[in-house]
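Structure in structure tokens, see below.
After this line comes subunit A, so read on.
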Amino acid sequence: MLELMFTLVGGLLLMAGIWLFLSRRDFALRALAFLLLTLGGFVLLLVFVPSDHLSGLILLAALGLPVSLALAVLARFLQRRLWQLSDEVDPDAGEGRHD
Partner candidate 1 sequence: MSFNDWLPLLVLSTSLFAAFIIFGLREWQHRWREAINLFAAVAKIVLVAYMGWGVAEGIEYETRFQLTPELAFVLRADSLTIAFAGLSSLLWLCTTIYAIGYLEDSPNRSRFFGFFSFCVASTLGVALAGNLFTFLVFYEILTLSTYPLVVHRGTEKALRAGRTYVAYALAGGAVLLIAVAWLHHLVGDLDFIAGGQLVNSAVADDGALIAIFALLIVGLGVKAALVPLHSWLPQAMVAPAPVSALLHAVAVVKAGVFGMVRVVYDLYGVHFASDLGVLEPLAWVAAATIIYGSVQALLQSDLKRRLAYSTVSQVSYVTLGITLFGPLGTIGGVVHLIHQGLMKITLFFCAGNYAETLGVHGVRALDGAGRRMPWTSMAFTVAAFGMIGAPPLAGFISKWYLGQAAVAADMHFMVWVLVVSTVLNAAYFLPIVYRLWFRSQPADWPHERIWGRHETSLWLLLPTLATAFFVIVAGVFAGVAFSPLSWSIFMAEDVYGL
Partner candidate 2 sequence: MRVRGGMTDWLLPLLLIVQPLLWAVWALSRRKPLGGPGLAVGVGVNGALTLGIALNLLAEGGRVLLLPGLAGDLGIGLRLDGVGALFVILTWLIASCCVMQVHWYFRDQPLLRKRVWHLVLPLWSGMNLIWLANDFLLIYLGMEVVAFCVVGLIALNGQAQPLRSAMRYLQAVLLGTLALLLGAGVLVVGHGTLAVTVADQSHEPGPYLAVASALITAGLTYRAALFPLHTWLPPAHGSSYAPLSALLSALVTKASFYILARYWLANETLFASELLGGMVGVMASAAILWGGWMAWRQVKLKMLVAYSSVNQVGYFFLMFPLIAAATPEVAETARNGAMLQVISHALAKAALFMAAGNLVMGIASERIDGLAGVSRFLPISLLSFGLAGVSIMGLPPSGGFLAKWTLLQASLGTGQWWWALVIVTGGFLSAAYIFRVYRQTYLEGPGEHDFHYGSLWLEVAPMLLAFLAVGLGLVAGMPLALLDVEVAP
């Protein structure tokens, strides 16, 4: 019963991540989408983990995910800082060789 509930939640998270990933093109949200994907992955992994290895997975998720979240927030902050610099032109412009 618990496995079923976990697979359901994992699948939901995966779907949300993929939808978010495909819909928006800006960095921060894309990062967030990938974060959801990884979270979904971890939840699904919980279904297969033998009991003695559970602690390793928990430790990994406990450390990894918050740090990734922090990175996503930093991406958000940098993006807003970028707009403040009133560089309204397409962010990818001027990347080329000629400037």
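How were these candidates chosen? In short, all candidates are chains of the complex that A comes from, given by their letters.
Criterion: a residue touches a chain if its C-beta (ideal position, glycine included) is under 8 Å from a C-beta of that chain, and two chains touch if they have at least 3 such contacts; residues count from 1.
This structure is a prediction, so every number in the text was calculated from the model and none was measured.
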Could you sort through 1 or 2 and say which touches subunit A in this complex? 2
Which residues of subunit A touch candidate 2 in their complex? 27, 30-31, 34-35, 37-38, 41-42, 45, 48-50, 52-53, 55-57, 59-61, 63-65, 67-68, 71-72, 74-75, 78-79, 81-82, 85, 87, 91-92, 94-95, 97-98
